[in-house]
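Omission of a single protein chain aside, the complex is shown with its protein chains in their original locations.
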Amino acid sequence: MVSKLQTPLTVSAYKSEVHNDWCPGCGDFGILQAVQQSCAELALPPGETMVFAGIGCSGKVFNYMATHGVHTLHGRVLPFAVGAKLANPDLEVVAVGGDGDGYGIGAGHFVHAGRRNVDMAYIVMTNEVYGLTKGQASPTLGRGQQTKSLPLPNTNDAIQPLALALSSGYTWIGRSYAFDGKHLKEMIKKAIEHKGMALLDVLQPCPTFNDLHTAEWFNKKVKGEGTTMLPRIFNANEAGHDGAVKDPTNHDEVADKQKKAFELAHYHGDRIPVGVFYEIKLPTYVERMQAQAPMLIKYSPARVPYEDASHLPTTDLSKSYEEFMF
Amino acid sequence: MVSKLQTPLTVSAYKSEVHNDWCPGCGDFGILQAVQQSCAELALPPGETMVFAGIGCSGKVFNYMATHGVHTLHGRVLPFAVGAKLANPDLEVVAVGGDGDGYGIGAGHFVHAGRRNVDMAYIVMTNEVYGLTKGQASPTLGRGQQTKSLPLPNTNDAIQPLALALSSGYTWIGRSYAFDGKHLKEMIKKAIEHKGMALLDVLQPCPTFNDLHTAEWFNKKVKGEGTTMLPRIFNANEAGHDGAVKDPTNHDEVADKQKKAFELAHYHGDRIPVGVFYEIKLPTYVERMQAQAPMLIKYSPARVPYEDASHLPTTDLSKSYEEFMF
Amino acid sequence: MKVVNEVNWMIGGPQGTGVDSSANLFSQACATAGLWIFGKREYHSNIKGKHSYFQVRVSDKPIHSHVDEVHILATFEDSTARLHAHEVVKGGALIYDPTKITLDDLNLKSGVITLPIDFNSVIRHVAEVTGMEYGTLSLMKNTIAVAASMALLRMDMAHIEATLARIYTGRKAKLVAPNVAATKKAYEAVDALPDEMHDQFPYHLEPKQNTPKRLLINGAQANSLGKLKAGCRYQTYYPISPATDESNYLESHPEYGIAVVQCEDEIAAIDMALGAATTGVRASTATSGPGFCLMSEGLGWGGMNEVPIVLFDYQRGGPSTGLPTRHEQGDLMFAAFGGHGEYPRLVMSPATINDHFHLAFESFNYADRFQTPVIVLNDKFLTHSLETIPPFNEANLIIDRGRLATPQELEAAMADGKGFPRFRPDAKTVVSARPYPGQEGSPYWMTGDEHDDYGHITEKPETRKKMHEKRMSKYRLMLEQIPEEKQFSLNGDPDADLTLICWGTTFGVLEDALPILKEKGINANFLHYRMLHPFPIASEKILKKAKKLVMVESNWGTQMGHLIRMATGIFIPTQVVKYTGRPMSLNEIIDSVEKIVKKQVPPEVDPLTGQSIEKVVLTYGL
Partner (left out) sequence: MKVVNEVNWMIGGPQGTGVDSSANLFSQACATAGLWIFGKREYHSNIKGKHSYFQVRVSDKPIHSHVDEVHILATFEDSTARLHAHEVVKGGALIYDPTKITLDDLNLKSGVITLPIDFNSVIRHVAEVTGMEYGTLSLMKNTIAVAASMALLRMDMAHIEATLARIYTGRKAKLVAPNVAATKKAYEAVDALPDEMHDQFPYHLEPKQNTPKRLLINGAQANSLGKLKAGCRYQTYYPISPATDESNYLESHPEYGIAVVQCEDEIAAIDMALGAATTGVRASTATSGPGFCLMSEGLGWGGMNEVPIVLFDYQRGGPSTGLPTRHEQGDLMFAAFGGHGEYPRLVMSPATINDHFHLAFESFNYADRFQTPVIVLNDKFLTHSLETIPPFNEANLIIDRGRLATPQELEAAMADGKGFPRFRPDAKTVVSARPYPGQEGSPYWMTGDEHDDYGHITEKPETRKKMHEKRMSKYRLMLEQIPEEKQFSLNGDPDADLTLICWGTTFGVLEDALPILKEKGINANFLHYRMLHPFPIASEKILKKAKKLVMVESNWGTQMGHLIRMATGIFIPTQVVKYTGRPMSLNEIIDSVEKIVKKQVPPEVDPLTGQSIEKVVLTYGL
């Protein structure tokens, strides 16, 4: 069990001293801040919190947190984070990374993480570009679109990350926007608190390379139903979408909620829904592990004792030796 | 353009002399045969047809075909096949492989292949196990299930391959069954003929390692609507499902067809739908490439001329040199 | 001439027909009788139908290698007889099914005793007697073949009966009775042989009294037990032959509290193990060539972040998917130099099945002590070979977690508030203090980018220099701190005329070869490398002192030979190599050494060095 601080810390207690080198106006600032606020409000002990990050501009989050910060490999943030969480479920593990990292090179891990339902939050910074390598198309950029650095318009179709998460088995799926600090923070907290694998996709302006979908673009009012102009980004939950499955054993309810989440993930038109798309409570991977290896209920793998005070190994293999003894 | 034979060949013309070493009763036999029949009926020229295969029992298909056969690397059949097809679109390229290969280690490529819509068919042999490595759980085996070789019940949830394909952008998605030769052959032909990326998932009994879902199990009659007993496998298209988008520019139709395909992919209950789940006509990757590099309309990359008869290079770089000349 | 307790038995058949089970039955029965076993398995990358075979060598005394000449070949279908009949020595025996094959079709040496058994009629008989269904008993062919062999060898039936009872327990206990019945029937068939035949067949097995307790175990099992003993509690894997057996074994033993995670691929396997290792758990992964390739990036991250991690690479025939179920020592150079850029790693390889246990145990100590990836090179050969060995000696096992953060250091970090200086070189140990997440004062940062004491990214040339040098100096530490006897060993007469050089699992065959060579008047010893990279430079004195060196490796390029030259400048022009995917047999070694001594190996030019070499390429084995 992840423990909580008795006395919560301030937000600044989660800020490291490292100089931040994101570009001015980068949406990552908003996300970092919301993560730090969430940590403070959830009273997470910095020494028992591990923030795993991918490689990219987004990946630098690891260095700006005053928790354990692990900068993994490009596309591999999930395996690293899952490894840590399963080895020691008492740690709060949060994974963050870019859209190229998570949905591009990391797509295989992304899919399989859904199958495990490890209890952790995964926050993806979706800016439609590979920021740190200077603006190539990431898998969320639409076909035919041409951001600043592309010599030619994008030849690939965009991925639908939320639909993909749904088909992969994520048990909490949401979207937010980097510059809506309040909504974002609440969503991050929900993703962390959710018992299971949570994907939070965050729309993140990259003022340097993404000249199509800038903060201004996100803030623009667009045609809603009829002719009224409405904010481009709207809170689907406020608009009535309830993605939470009440009874996970009720197949009809599950199917219905999945279908609605799928439709929302494929939402068509100028407006962009944010909020909780889908949520269900299923056994976590640790619970499944514990069911098979009861010793892991008492000890996390990282804490199973195997030496005594004088460093003699204490694992008794005699039962196993019997199998082979003649 | 892929050319067709003037005079079609017999099925046996597509059979190589290599001894087949699958286990007796393996569903792969049915699939291989249907592929060979499809080649014959589509009059594919063996010398212009390349069958790319993954690694697994399934992967051995490459060796049993009397076309070009390429045994790639585990999980990598799609990148290899895509490479060949884009380099020479005049070749008929068919990819085949196991479910571990394609949905397990290959999941990342699987997702991204959807984004490219390369004109080829991908046939996955879904037997819920890693056959060739002796029966470990593959990503299609359900959680809690324990096939013969598993020391403990499976801890991972199953993937929903068809839903995943839908979320990844495949433009033709279908399912068939290894021992329904007629349906299977028709489906393979459709997948090959479809102009774009087609996924055909084939349910494949593995009598050696999958003792849960055997041919007998697939053939069993089960409870349908009400109390009548019906065949477990049913043809969804015959049952009224029409997955084909008529007008790809009509967003409402697309959304509706996608939603229905999604529901069918998540079909719940004892019965299993087969058939065409979804189909849409969108520009292929080669068409997109040609739009950007008009020379590729005239020549495939594999045929762009760059040497003369005496092997002197003929590519004229003078325009490019100008950029740099001082 | 009676040959007691020295026999090489072979059984073969299509895969999936129980060849392994027969070999187990035979081996266990012999073990029950106090005899010593070395069993070697060969099979195709196929599930059912292709040819596989198992050779079990039985002896009075411990043995560690296989031989090529066969004393009893037990078959129950035609292909094995066809493929292997010529290997049966004069005076040996062939057990065959006369309904499947006629002897004329076989390439039998004269003087081979042939014992026809109509397997199906035996099974039908048993079905009748026990009232069981014929179909469910068809695998009993194996028992019959074993029993007939045992009868020929004049081994008491009781050993088989005891073994059957040991093998078939629980739900399978009902199989004991029919198997015993079949055994009896086979003994009867053999008893019915004319006496002359019995007399002609010189090979006898006799129980050995007072044999101490031994384990009958293969490399994968010994390795797994070593890992458990070491405290490894996190194992990741993706199925691949021949590595899977280890993970399967661990998975089947949840009682030790080890988390075994089947990953989506080998990239996830290494990265998950690394992620786990950051929490302090002893973590490892096991794979084989193709999977090993996918792990190079992760290994480099481990090197850069000084993560203790152990990778077990079960070598098989390469390159690419190669020969997935065959033997090779082909991954040495890759293990030593895989991954871009420079980072330290320790590469070792176990000598014997017993050493699988010990090296697996030690490797976690090394990983913790040097805080860097350790690669253990196992291989298909011993992984699947069965040997009787004394129980593992647990007496001197000590857990060494290396340079963990002290409470004082954690407190200082807490007071300081800047995080834990995880990567600050320690003045004494070089290797830095390591805290675990969860310890107060522990937070620090990790990154594959170059970093400072705390793990923050830096591109400062002076910090880069300091950190790179710190990491690379671990090579010096390894050479200094790993005891010489764990690095290499000189076996046999130190003043021998000939020094064979080998590494890893080639130990056993050379160990067995020395006395035989001696009998032939060849005074050889052998230098065995257990530590491969960094190169045990202390062994240079042996290389320099040796009268004549012969490199013995199961690969094309004499990879260890290259490492030796890289470190010492010594070129070893005399080479015995094998790269057919089959391990070296005892007689091949003897033959090749004799050839070398008799100067029967023609010289050739090594294209890579331009030097004249004499190279024996071994090819025996199907």
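Per-chain residue numbering starts at 1, and chain names A, B and C are given in the order in which the chains are listed.
Keep this in mind: contacts are C-beta pairs under 8 Å (C-beta built on N, C-alpha and C of every residue); 3 or more make two chains touch, one makes a residue touch a chain.
Please read these numbers as outputs of a predicted model, since none were measured by experiment.
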Touch partners, limited to displayed chains, of the chain removed from view: A, B, C
Among C:Val176, C:Met333 or C:Ile516, residue touching the chain not depicted: C:Met333
Listed residues C:Glu342, C:Asp426, C:Glu484 or C:Asp497, member touching the removed chain: C:Glu342
Residues of chain C in contact with the chain not shown: 44-45, 267, 288-290, 292-294, 296-297, 300-301, 303-305, 313, 315, 317-326, 328, 330-331, 333-334, 336-343, 447-450, 459, 461-462, 464-465, 468-469, 472-473, 475-476, 479, 534-535, 537, 540, 555-557, 562, 565-571, 579-582, 607-610, 617, 619, 621-622
In chain B, positions touching the absent partner: 16-18, 46-48, 50, 52, 55, 60, 62-63, 66-73, 76, 78-84, 86-88, 90-91, 108-109, 111-112, 289, 292-296, 299, 301-302, 304, 306-307, 311-313, 315, 317, 319-321, 324-326
Touch residues of chain A, complete complex, unshown partner: 21-24, 55, 57, 71, 73-75, 100, 104-105, 107, 130-134, 136-137, 139, 151-152, 155-156, 208
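By definition in this document, only the chains that are shown with their structure count from here on.
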Whole-Å gap separating chain A and chain C, where each centre is the average of the chain's CA atoms: 42
Separation of mean Cα positions, chain B and chain A [Å, integer]: 31
Multi-partner residues of chain C (at least 2 other chains): 254, 264-265
For chain B, residues contacting two or more additional chains: 104-105, 107, 139, 152, 155-156
